[in-house]
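Heads up, one of the protein chains got dropped from this complex, but the rest are sitting where they should.
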Amino acid sequence: MIRLFSVRLLQAILVMVAVTAIAFVMFRFVGDPVASMVREGATQAEKDAVRVTLGLDKPVAMQFVSFVGQVLTGDLGTSYRYQQPVTTLLLSRLPATLELVIVATVLALAVGIPLGVLCALKPHAFFSRLTQSATLVGISMPTFVTGLLLILVFAVNLRWLPSSGRGDLVDIGPWQTGFLSLSGLKSLILPSITLALFQLTLIMRLVRSEMIDVLSSDYIRFAFARGLSRTYIYGRLALRNALMPVVTVTGLQIGQLIAFAIVTETVFQWPGMGLLFTNAVGYPDVPVLAAYLLFVGFLFVMINMIVDILYTFIDPRLRTR
Amino acid sequence: MTDKTRPVLDIRNLRVEYPLANGNTLVAVKDIDLTIRPGEIHALVGESGAGKTTVGNALMGLLQAPGKIAAGSIVIAGKEIDLRTGRTEGIVPGRDVGAIFQDPMTSLNPLFTVGSQLCEGMLTHLKLSSREAKARALELMKAVGIPEPERRLGSYPHQLSGGQRQRVVIATALACNPQLIVADEPTTALDVSVQAQILKLIRDLADERDVGVLLVTHNMGVVAEIADRVTIMQNGVVVESGLTREVLTAPKAPYARTLIAAVPPIDARLDRLPVPSEETQVTLDARAAVRRKSARSEIGSRDDVVLSVRDLAVEYGGRSLLPGRKTSVFKAVKGVSFDVRRGEIFGLVGESGCGKTTVANTIAGLVTQSAGSIDFQGTALGARREKSIRQSLQMVFQDPYSALNPRLRINAAIAEPILFYKLASNADEARQDASTLLEAVGLPADAGTRFAHAFSGGQRQRIAIARALGPRPSLLICDEPTSALDVSVQAQLLNLLKDLRDLAGLSMLFISHDLAVIRQMCDRVAVMKAGEIVELAETQTLFTAPKHEYTRELLRLAPSVERIFGRELASA
Partner (left out) sequence: MATQSLMRRLPPVSVVIASLVLLIMLILVIFAPLIAPMDPRDVASYSLMDMEIPPAFMESGDPRFLLGTDNQGRDLVSVILFGLRISVVIGLGAVIFAAMLGVVLGLVAGFFGGVVDGVIMRIADIFVSFPTILVALLISGIARAQLSAETMLAWAPLVLIFSIAINEWVQYARTVRASTMVEIARDYVRAAKIIGLPSSRIMGRHILPNIMSSVMVIATINLAGAILTEATLSFLGAGMPPTYPSLGTLIRIGNQFLFSGLWWIAVMPATVLVILVLAVNVIGDYLRDHFNPKLMAR
C-alpha cells in the first residue's frame, strides 16, 4: 500500500513538474511577454524597464525558480486579452464548469451503471442488443454534433430550451450558481445532457464488460452452487466486484471529461473555463493557456490521488495487508 | 437422524448434452447410474474429457448453457430434480447439495469477509438470524480446524493460506447441513501435506455427519486414500464401478486396467510403465539417425560430472525504481549444491515454492544467481553464455499449451535452434532434421507442416521434446514435464524420456512434485524444502530408507494406491 502510494506520488510530482516546465516555457518563450505589457510605440528604454520588472534579464534557471514561486502563491500572470489577473479570471469561471461537470457525471452514473448491469445479465435480450447498438452510435457521435443536434431540435425548432449561456445566476458569496433560478436550470439541461451522453456510453460499456468478467469467475459460480438468490448474487456480490475498476477508470477519465467539457462549453457558449480556454487559443492569450494547463494538471493529479485513497478503502486486498 | 439406507444421491440414466455449432450434439454424459449412501465417499475418476466434472455440475445446477440434462433422473435425499426445466427446482443448491471447488484461491470473493460468505447461505436457506448464523459459522470454522476461528471470521480471503481457504470453502459447503457434497478436484491445487489434511477432513466429516460425498478427481492415490466406492468414466460412459479396493486392485474393464496400470507406483521402480509400446520401425529408424548425429555424447564415462552446482543462491525482488527504497527480498534458493553425472537422471523434488523451478531456471540461464557457482562441462555459467554452452543445455517445460508458438509451424519451431546453432547447412536440411526428430518422439513426419493448435497436450509435449533435442544437448532440464497431462499420456512420455536418455546419452535434471514419478525416472534425488536441499541420495535409498524427517513426511503423506492396498495389483 505504501509502495503504491509512493509510486503514485512520484507520478503526481512528475506530472506537475512536466506541466510547470511546459507552462514556464509558454510564458517565457511563446509570443513576446514584453510586447504585451507595454504601450504601443514604446521606446527601447521603456521595454528594458519592463523586462527588468518581469525578471526577464535574469538567467533562465533563476526565472524558472521565481516562476515556480509565483505559481505556488497563486500568481499566474495577466491575461493579454482581458488585462486581468489570470487567477481571478479562472476562479470566476470555475462555478460554471463545476456545475456542468457534476450534473453531467451524476446523470451519466445514474443511467450508465444500471444499463451496463442489465446488458451484462441478459446479453442476448432484445433490450440489451438495442442498448449495445445505441452505445455504438453514442461513441460514434462527436460531442459537438450531439450538441448541435440538440440545439437544432430543442432550441431552434421547438424553442423549448435556451441554446447558450447560463440563464439567471444567483450569488452565494463568491460562487455564482445557476441551480437556483428556473432559467438557470433550463439552461443547464442541454449542455449537461450533451456532456453526460459521452460519459454514459463509456461507463455503460465498462460496467458491462467488467460485470461479464465477474459473472464468469469461480467465486460467482461458487455463490450459485450455494443456492444464493440471483438478486443477491448480482446486486450485492457481483456488482461490487464489477464497480472496482469503474472507480479507477473514472479517475483516469477526468482528463477526457475536461476535454469534452471544453467542447460542450464552446458549443453552448457556456461561460466556463473551457470556453475561456478555446477563446484563448484563437486569440492567442498565452498566459491563460499556460494557467489552464497548470490547472488541469493539478486537478488531474489531485483527483487521481483521491481515487487511489478511495480505492484502498474499498478494496480489502489493499487495505489489510 | 437420517435413514442410513436411503441413498443421498441416486442418478439413473443421466444424459447431458451440448448442442454444437455445426448442428450436431455432443453427449458429454451418456446414460450413467450412480448411487451414494449417507457417510459414503464415492469417487468419480477419469481422464480429461471423461465427463466427470459435467456430472458434478449437473448436480450443483451449474451446467453451462447451452448444456442441458437431456434424460434420466437425479434424486437427492429423496427429492428429484425437475427434468422438464433441466434445473434443480425441487432441490436447492447450497441447502441440499454442498459444493467444493478445485481452486480455493478463486472460489471465495476477494471483497467480502470469510464470515459474511459463510453466513449468507444460512441466512438464505435456514432463515437464521444473523446472530444464530454467526454462532453456527464459528462452530463450523472450529469443525474444519481453522486456528483462531473468531478472528478469522472477520478476515478477507487473501489473508488466509490456500489450505485455510479450502477449509473455509468446506465449511461453507457444510453450512446448511446438506446431505450431499460435490467436491470437484478439491485437493488438486494444493501441496501434498495440505492435501493430506484436507482429505482427512473430508473423510472425517463424512463419517461424523453422515454426509455423502461425490469426489470428482483424476488422482488414483486420492481415491485409494478416502473413497469407499469408485466409478471410472471414459468419454461420458461409466466403464467400471464398485468398491474402491476391488476396482483398484482387480479392474475388469480393459480401459480401467490400462488406466490403473499407467499410474506410476511409489513403492517400486519399474523399468518401463506398462502402457502399450509405440515403437514402430519408423521411430526406431529415426532414433538411430538421431543417435548417429549426437556422436559427441559418447565421449566420457558415466562417472563424469556434467553439471556441478555449488552453494547456489537466488533472490527475487529488491530492485525498485524509487531511489533509496528497497522492496523486500525473497530468497528463493539458499545455498544449494549438487552434481549431475553423465547419462544420469537427477531428480529435484519438493512442494510448490520450495525453489526447485528457480534452480532449473537459473541453470537454464533464465534467472541469474545472486551467489554460488554453476559449473557446466568445465565452464562457469553466469548471465552471459557462449552459444556452444547454450546449445548443450536445453529445457522442457510444464505447460504443453504455452510451450509452442501458436503462430509458428512445428517444422519451423524445431528447425529454428538447429539453424541458429548452424547444425544444418541450409533450411532444407534443418527441416529434414526436424522431421526425423518428430519421428523419433513418435509423431508422424508430416506433423511438422501443421500449427500447435492441431495437437493434444501430450503431442505438444513430444514436439517440445523434439525441439529441445534438435541442438543435440548434453543436459536436458525437464521442469514438471508431465504434471499437466493425463496419467496414461504421462506414462507414455516418461517411457519416451527414458528411451531418449539411453539413445542420446543425455543427462537430465528432472524436476517434479510427484514422488512416484521421481521414483520411476531418477537415478539420484535431492529433496528441497524452503530453498534448501534437505536430503540427497540414490533414489532406491531415499525411498526405502529416508533419513530426513521432511522426506519421511512427504513419503508418508503422498496419496498412493499401493500404500493402501499393497502391491497386490499386477501390472495389467
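Letters are used for the chains, namely A and B, taken in the order the chains are written, and counting of residues starts over at 1 for each.
Simple rule for what comes next: a contact is a pair of C-beta atoms (placed from the backbone, for glycine too) under 8 Å apart; a residue touches a chain by one contact, two chains touch by 3 or more.
Quantities reported herein were computed from a predicted structural model and do not represent experimental measurements.
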Only one of B:Ile41, B:Ile266 or B:Leu393 touches the unshown chain, namely B:Leu393
Full-complex touch with the removed chain, picking from A:Leu188, A:Leu215, A:Val263 or A:Val307, is A:Val263
Contact with the hidden chain, among A:Val52, A:Leu152 or A:Val170, goes to A:Leu152
Out of B:Ser73, B:Ser352 or B:Asn405, only one touches the absent chain, namely B:Asn405
Full-complex touch with the removed chain, picking from B:Leu34, B:Ile74, B:Ala332 or B:Ala464, is B:Ala464
The missing chain sits against subunit A at residues 10-11, 14-15, 18, 26, 30-31, 133, 136-137, 139-145, 148-149, 151-152, 156, 202, 205-206, 208-209, 213, 249, 252, 255-256, 258-260, 262-263, 266, 277-278, 280-282, 284, 286, 289, 293, 296-297, 300-301
Residues on subunit B facing the left-out chain by the touch rule are 19-23, 66, 319, 321, 364-366, 385, 387, 390-391, 393-395, 397-399, 402-408, 413, 416-417, 420-421, 464, 467-468, 471
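Just so we're on the same page, only the chains that are shown with their structure count from here on.
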When centres are defined as mean Cα positions, the distance from subunit A to subunit B in whole Å is 51
Note: in the complex, subunit B contacts subunit A through residues 60-62, 92-95, 97-99, 101, 103, 106-113, 120-121, 124-125, 155-156, 158-159, 169, 172-173, 175-176, 321-322, 325, 327
Subunit A residues touching subunit B in their complex are 3, 6-7, 10, 217-229, 232, 237, 240-241, 244, 314-317, 320
